[in-house]
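And then subunit A:
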Amino acid sequence: MSNNTRRHFITKTGALMGALLAAGMISGSAFAADFPTAKVNTTKLAVTDTTVKVGILHSSTGTMAISETGSIQAEKLAIAQINAMGGVLGRKIEVIQEDGASDWPTFAEKSKKLLVNDKVATVFGCWTSASRKAVLPVFEKENGLLFYPTFYEGLEQSKNVFYTGQEATQQILAGLDWIAKEKKAKTFYLIGSDYIWPRTSMKIARKHIEQKLGGKVVGEEYIALGDTQFGSVINKIKLKKPDVIYAAVVGGSNVAWFKQLNAAGLNSKKQNMLTISVTEDEVLGIGGENLEGFYSAMKYFQSLKNPNNEKFVAEFKKMWGPKSVIGDVTQAAYLGPWLWKAAVERAGSFDVDKAAAALPGYELKAAPEGYVKVDPNHHLESKLRVGKWLANGQAEVVYESELIKPDPFPKGYQ
Partner candidate 1 sequence: MFDYSMAEIGNIVVMQAFSGLSLFSVLLLMALGLAVIFGQMGVINMAHGEFMAIGAYTTVFLSKVAETYGIVNYYFLFAIVIAFIIAFIIGYLVEFALIRHLYKRPLDTLLATWGLSLVMQQIFRSTFGAKEVSAVLPEWLMGSFQPTPDIDIPINGVFVLGLALVVTVGVYLFMFRSRWGLRVRATVQNRVMAGAVGINTKKVDRVTFALGCGIAGVAGAAFTTIASTGPTTGSLYIVDSFMVVVFGGAASIMGTIASAFGIAQAQSILQFFMTSSMGKVATLMVIVGILMMRPEGLFASKVRK
Partner candidate 2 sequence: MSNTDFVLAVEDLTVSFDGFKAVDKLNMYIDKNELRVVIGPNGAGKTTVLDLICGKTKSSSGSIKFKNRELTKLSEHEIVRAGVGRKFQTPSIYENLSVYQNLEVSYPKGRGVFGSLFFKRNEAVVAQVHKIAREIMMEDILNTEAALLSHGQKQWLEIGMLLMQEPELLMLDEPVAGMSAKERDQTAELLNRICQNRSVIVIEHDMEFVKKIAHKVTVLHQGKILAEGAMDKVQANEKVIEVYLGH
């Protein structure tokens, strides 16, 4: 961060602090003197009397940089805000940023470096499941702490990881319920990129459609990662005429998918689509005009109307430029540092075991997305929202569910 933006930040955060205090986000200012280092750090982490080191581990190069940049920015924003408020247990957070370079062994290597060499107190990082799977054994072996921001397929729970995004059932079930009711949909066409998250998600969606909604899946299709040709797939969809297309296409394919779908005449006037892989970040590449009228199921949209979110959006734009957009994962990444701060302060210690044990049950009431609660299974209890995309690249929230408990190993969906 340049000096300029930092200064910017400190003056700005003053204002924010009041709001956050009022919202109960801060449990009261803590001073280092009250918490002697020997006491709060019994496992030789990089904690001094005035500072604590944490790691950020995302891809800033390679194919995944497209997606992970937002997370890095959000995490840095949260950390800067926390520092402006006096840090954690009176200690300023120092960030060590590592580049996973979109390469899973590199993620494993860097996570080991952060934990073993730098002795960071926690790591905010990873985006793809593959990178998380690669670092997971390292975190478990070295007993580190990871805050993982992406909505993902579930089927995982680790004492060393907190999942700040939604697991698959949270994101899928309520969305399907809504669209089945709202559009009286009976037939669904499932399409996703060919890897574990879309496949697991589609498996859950299919069970839900067939068993709970009494609907029918008329087609299930997977696209090789990076493929940009959808002509044949679109024709198959036209032949089946589904009430709803349920989509989880990612990356460069996602852009091609929407552009070609529109060009083939399947725009939102003729076709309902609910996707679980389009956030405001993706809209930049796809173009709002190609998305207009389609729906996304996410827990967060930038357009959410509440004071916390409006502040968050404003702060984010101050720090990273007026053109930046905030998607679901970016917001979830923003929660990471705040949750960690709460964990450490509830435990009164930076020790990983103590902090991790202290976090479940914690309620973060002033998150930009609203109320969330940390479940004993290390995922967040949160709401699901359905957004209808507008031509300007923002979504209009048309549905908001009740709070949904996370269920990473859903019975009846495996």
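Here is the rule we go by: contacts are C-beta pairs under 8 Å (C-beta built on N, C-alpha and C of every residue); 3 or more make two chains touch, one makes a residue touch a chain; residues count from 1.
How were these picked? Simply put, all candidates are chains of the complex that A comes from, given by their letters.
In this text, all values refer to a predicted model and were calculated from it rather than measured experimentally.
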Touching chain, any copy counted, for subunit A within the complex - options 1 or 2: 1
Residues of subunit A defined as touching candidate 1 within the complex: 60-63, 65-66, 69, 194, 221-224, 226-236, 238-239, 252, 254-256, 259-260, 262-267, 281-282, 284-287, 289-290
